[in-house]
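All protein chains of the complex are present and in place, except for one that has been dropped.
So that you can tell them apart, the chains are marked A, B and C in the order they are listed, and the count of residues begins at 1 in each.
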Amino acid sequence: MMYFELKFPVRYYETDQMGVVHHSNYIRYFECARNGMMADGGYPIEQCEAEGVTIPIVSVECKYRYPARMGDVLTVTASIEKVPLAKLVIRQTVSNQDGKLCAEGSVTLGFLNKDTGRPVACPQKLADLIEKRLSDR
Amino acid sequence: MMYFELKFPVRYYETDQMGVVHHSNYIRYFECARNGMMADGGYPIEQCEAEGVTIPIVSVECKYRYPARMGDVLTVTASIEKVPLAKLVIRQTVSNQDGKLCAEGSVTLGFLNKDTGRPVACPQKLADLIEKRLSDR
Amino acid sequence: MMYFELKFPVRYYETDQMGVVHHSNYIRYFECARNGMMADGGYPIEQCEAEGVTIPIVSVECKYRYPARMGDVLTVTASIEKVPLAKLVIRQTVSNQDGKLCAEGSVTLGFLNKDTGRPVACPQKLADLIEKRLSDR
Partner (left out) sequence: MMYFELKFPVRYYETDQMGVVHHSNYIRYFECARNGMMADGGYPIEQCEAEGVTIPIVSVECKYRYPARMGDVLTVTASIEKVPLAKLVIRQTVSNQDGKLCAEGSVTLGFLNKDTGRPVACPQKLADLIEKRLSDR
């Protein structure tokens, strides 16, 4: 499995009047971990885009388990189990500093040629990166 | 079916560097339609909260079909098919001005006693409202 | 004076744990009114960008007068007093449904050539549009 985790505190503006982190922000946290994983792997999203491939979201699902709050330091994870062909599936979680699972879900990504907007295969650099990590562990 | 729709333009800050609306914002659009439906039904979310019940999100799923862009005027819908007991399931869509489906998904909501944080049944006013609308059509 | 106003309800995700609209969102509301004004004038921002000029923000100032809350329907205004040369200054306000002033401020915009990133004069179409409205009233 290719695995990455990122730690950061809740930001005040992410809370809502229920006094907890608004549910849409977990979807954004997921993205932070995915992009952190790409950057950590040496192929940041902005380079991928500059080389002509954008990575739009195909679908998202998220189950909310426990509210994150201001003051929490969250750990957000991204895990990949298979080298992608046309689509990349990433499992994601958000936990708080007590190890309590706040949210979990999965995100499916596609790949588009930036100029034509047409679907393309996963960029070779990204596939190689994932393959290497999958075989490392 | 209880059905509601809301129309509004894409906001510039909702776009990202792919030049389209960031995927997290559809989750927020969904919420706008849900809250619009409650307000339209005479029982706005802020009144529900003031009466002691918060409505946290249990799960969200969203499939992205077609990118919304700056300049688009979106129609966001919320549909309810069953009177909720402990949980309320809402089907949701986002379409653009050409009737093109941009995103569709479903959101499951729970009900919590605001003071104790414990799960409660759907507030009677909300259940009545839904029941009335379901039988109207 | 060229004047435009836009009305829309507060969105739930815009509130924070103080129970009011987070201060950063007024800056976004300002933008909604500015872009509404351009679209209303027949020269929407996305067309301006497509024609090669982006309109970045040079500076923002905002005074917060009264909190907007969930359930409020806001009126956001944008006013221009002078045809811009290199910079465009826009006065902005946000008021609630009771006419209570929630925030007021001003935003200064610049104009950049999209390809070179260099400052340019206000696009002629935009200058004409503003000039026409200023002389109309």
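Here, contacts are C-beta pairs under 8 Å (C-beta built on N, C-alpha and C of every residue); 3 or more make two chains touch, one makes a residue touch a chain.
Every value quoted in this text rests on a predicted model; they were computed, and no experiment measured them.
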Exercise. Quick one: which shown chains sit in contact with the chain that's not drawn?
Worked result: A, B, C
Problem set entry | Full-complex contact with the absent chain, from B:S24, B:T54, B:T77 or B:T93 | B:S24
Exercise. Which residue, B:V53, B:M70, B:L88 or B:V107, contacts the hidden chain when the whole complex is considered?
Worked result: B:M70
Exercise. Of the residues listed, C:L6, C:M37 or C:C62, which one is in contact with the missing chain?
Worked result: C:C62
For this session: List the residues of chain C that touch the chain left out of this view.
Result: 17-18, 20, 23-25, 27-28, 31, 49, 54, 56-64, 67
Problem set entry | In chain B, positions touching the absent partner | 12-13, 15-17, 19-20, 22, 24, 70
Exercise. List the chain A residues touching the unshown chain?
Worked result: 8-9, 11-13, 28, 31-32, 35-36, 39, 44-46, 69-71
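As a working rule, only the chains that are shown with their structure count from here on.
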For this session: State, to the nearest whole Å, the distance from the C-alpha centre of chain A to the C-alpha centre of chain C.
Result: 33
Exercise. Roughly how many whole angstrom separate the Cα centroids of chain B and chain C?
Worked result: 27
Exercise. Using mean CA coordinates as chain centres, what's the chain A-chain B distance in Å?
Worked result: 24
For this session: Could you check chain C for residues that touch two or more other chains and list them?
Result: 12-13, 70
